[in-house]
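The complex is shown incomplete by one protein chain, all other protein chains being positioned as in the whole.
Coming up: subunit A.
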Amino acid sequence: MKDAGVTSYRDLKNMIEKNREVIYSNDMEEQQETATTALHSSVDNITIHNPIVNLSITEDESKPSTSKQQIVHENIFDQLKGNNKHIFVLSTAGKPIYTRFGNENQMASLFGLMIALVSVTQDSNDTLQSICCGHTRIVFLNKDPIILVGVSQSAEPYDRIKKQLTYVYNNIISILTLTQLKKIFHNRNNFDLRRLMSGSERLIDKLISFTENDPGFYLDSISCLQMPSSNRDKITQTILTECSKIKNLVFGLLIAQKHIISIIRMKKYSLEVSDIHLILNLINSTESFKTAESWTPICLPAFDSSGFMHAHISYLAEDCQACLVLLTIDRDLFFLLSDAKRKITEKMRRNDCLQAINEAIVRQPLNLARANIVGLRHLLYKNKNRSQHWSPPFTSPYNTDTLQQNLMSVYCSLISQMNFPGRTLKVIYQQLTAETMLAWATDDVELYMCFEPLVSKECATNAITKLTQWMKKEEDSLFIFNIPMF
């Protein structure tokens, strides 16, 4: 089985750090990686010698004895009790790629079953989607050459789990590009993708946490940093004047933690929400960006899954923790962009933009109490045309994590009901034991409100009108209305 064939490639996995070379042999027994000669070659032409003929799953997996199998299953079950959501990623040949919890090496028999289920369905020209078992939901996402499986224990809507899997898939694409992924598995069906991915598991972990907590994920929208629109325009203009001259620059984003301050884009191109979420996750999960400006290849799956873009990522200044991301298709643009960023910072410092950003970051977020609507506790407001949302901070009685989580899952099930394929709805009014929920959708707005449980229907109806009027006044500072092109 041992094979002397050697492959080397530019390591994509740690693109956050400087590209470093990794050496491995394509030895079938993964534990025994023997280091051999390293050859430099570009990502685009991975050369694999003597590809090993695929082994079927049954041959590939060592068959554990029944009792051992039992123990492994017990373990997975125990882990799941503690962890509400499990996510597995594997290749269509049954090789583990990622698991959220536990050690994927112990799950060979489970992965074997997953592959078998998927392929049997495929044989009849169909695609396996989900299994329901009490409160347990098992969702499959078949993205040949990889398969993603999500298991939730809390009766979550299928579409949400499926979207989470899509996000994980997108993250993998953002590291490798789809073209590359296909090529790798085309050349060697039982390739162990973990070799290319080590280091990015953490990114996926963080992304999954993001999908569990962030209303932006539920609503397919982004959240903007609240600031007076005049300040925002000034900032956007500063970035735009510096960037519009640079050839091949496609997008520019200014980010403060989870919020977007400003976006600029090249004519005819627009940035999809799911791609922005990936960028936000990358930035918020990587501490090293704060210390040094970085040059990172990244593939934006919704924009173009076939190729890399290159991102210049840097925080504006020591005294202004906003992160500027400049995306280009030209891999040699680092110094030009670095220069542009320096100029942008200088200019922003001169015209007080840095100060405006800092003020906006430290300012107390807009509180719902300001709207003064009787009985209203919390809400999610989505501007559909702009794909942007606003949600006030949680206030009493949602003081604990559990209560906030519960409310978020109520929102989540409402959102999924409102947008269910084949039966989209306009209004849902739901009186539950702990709160009264109202979901309301028009062509431009999606609104999810949480009231006290005994609020009257009249009161709830009036709240919509009142809130809509109030939002008219506030929305200038809450949303980005001006996304200039160059």
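What we mean here is this: a contact is a pair of C-beta atoms (placed from the backbone, for glycine too) under 8 Å apart; a residue touches a chain by one contact, two chains touch by 3 or more; residues count from 1.
Keep this in mind: contacts and distances are computed from a predicted model.
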Task: Name under which UniProt lists the unshown chain, selected from "Multifunctional methyltransferase subunit TRM112-like protein", "CCZ1/INTU/HSP4 first Longin domain-containing protein", "EKC/KEOPS complex subunit BUD32" or "pantothenate kinase" - done: "CCZ1/INTU/HSP4 first Longin domain-containing protein"
Task: Per the touch definition above, residue among A:L90, A:L128, A:I175 or A:C243 touching the missing chain - done: A:L128
Open item on the list: Counting contacts across the full complex, list the positions on subunit A that touch the omitted chain.
Closed with: 73, 76-77, 80, 86, 110, 113-114, 116-117, 120-121, 126-136, 138, 151, 153, 155, 158, 413, 417, 420-433, 456-458, 460-461
